[in-house]
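Every protein chain except one is present and positioned as in the full complex.
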Amino acid sequence: MILSGKTALVLGGARSGKSAFSERLAEATGLERHYIATGRAYDDEMRERIGRHQEDRGASWVTHEEPVELSHTLGAIDRPGRVVLVDCLTLWVTNLMMEGEDIPMRCAELAAQLSSLDARIIFVSNEVGLGIVPENRMAREFRDHAGRLHQQIAASVDEVFFVAAGLPLRMKG
Amino acid sequence: MILSGKTALVLGGARSGKSAFSERLAEATGLERHYIATGRAYDDEMRERIGRHQEDRGASWVTHEEPVELSHTLGAIDRPGRVVLVDCLTLWVTNLMMEGEDIPMRCAELAAQLSSLDARIIFVSNEVGLGIVPENRMAREFRDHAGRLHQQIAASVDEVFFVAAGLPLRMKG
Partner (left out) sequence: MILSGKTALVLGGARSGKSAFSERLAEATGLERHYIATGRAYDDEMRERIGRHQEDRGASWVTHEEPVELSHTLGAIDRPGRVVLVDCLTLWVTNLMMEGEDIPMRCAELAAQLSSLDARIIFVSNEVGLGIVPENRMAREFRDHAGRLHQQIAASVDEVFFVAAGLPLRMKG
């Protein structure tokens, strides 16, 4: 699969292979590869998952850790000839909630920024809205924020893929 | 996207954009628009969600609130030249469970009724079966009822769409 547009969103479930697929998309561009990791290592399990992802990715990536100021970091590393993989939007939303940030404003800002960037951008995100309504209110709010952000980003990017069992399904572009 | 058949089912996750997509489908028919809201405002959060949906929808809809007697209401407002949007089947199933209704019978009745209606009908429903098995027995039963209803309705309508991140994927028709 080749990235035909300038910007893409890759949605998928847990362990769907969405990150690996996105990395292959980025590698196939032949551009200088940058990786924005939004995950924060709150505990050992998370630290382990992040470490495993980095190993899987190999050394040919420049990694930027940015849990909150995603738009700022995207702007700062934006250059023609680069591809930036943001992994992932749902962890970013989690961090925004933890920090008490204005999430709709932050999401609108990110979506609006895309058309002005020179780099190719690939967003990875978890689809989390296809299970039973969570009993926990914060989980319901998170699910709403994530769903709205996915709609905004999907409307703003050139291509959208849904990944299941490692297989991409083209939804847009 | 244009509704090409007479009846449709629009499935999607929480905040997937399935309602907005369904409303655009209905508006594109150019027919007189009727909306059956099945949701009951049990608490403030639910009341807020329902209110937000109504605002998003605008004033060009006739709204009918019908938490339980869906088949009856569909029959009562059925006319050629109308499009009826039912939002959503999963809330209807929830209400049937609360009322201790015979759900398989109610669902079979709804599916059987479709071929005899003159209006165009669009059903919206939440796909809820793609997460971990819920620990709560009632949630498991709900998930089973919803899944079986989706199969019945999908078999009976002309078109089925799956919506993720606001993007429709045609599954049937």
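Letters A and B mark the chains in the order given here, with residues in each chain numbered from 1 onward.
Quick note on the criterion: a contact is a pair of C-beta atoms (placed from the backbone, for glycine too) under 8 Å apart; a residue touches a chain by one contact, two chains touch by 3 or more.
Bear in mind the structure is a predicted one, so any value in this text is a computation, not a measurement.
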Option touching the unshown chain, where B:Ile50, B:Val68 or B:Leu130 are the choices: B:Leu130
Where the missing chain touches chain A, by residue: 12-17, 45, 127-132, 134, 136, 139, 142-143, 164-167, 169
Missing-chain contacts mapped onto chain B: 9, 11, 13, 127-133, 135, 137, 140, 143-144, 146-148, 150-151, 153-155, 160, 162, 169, 171-172
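FYI, only the chains that are shown with their structure count from here on.
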Centre-to-centre distance between chain B and chain A (centres being mean Cα positions), rounded to whole Å: 31
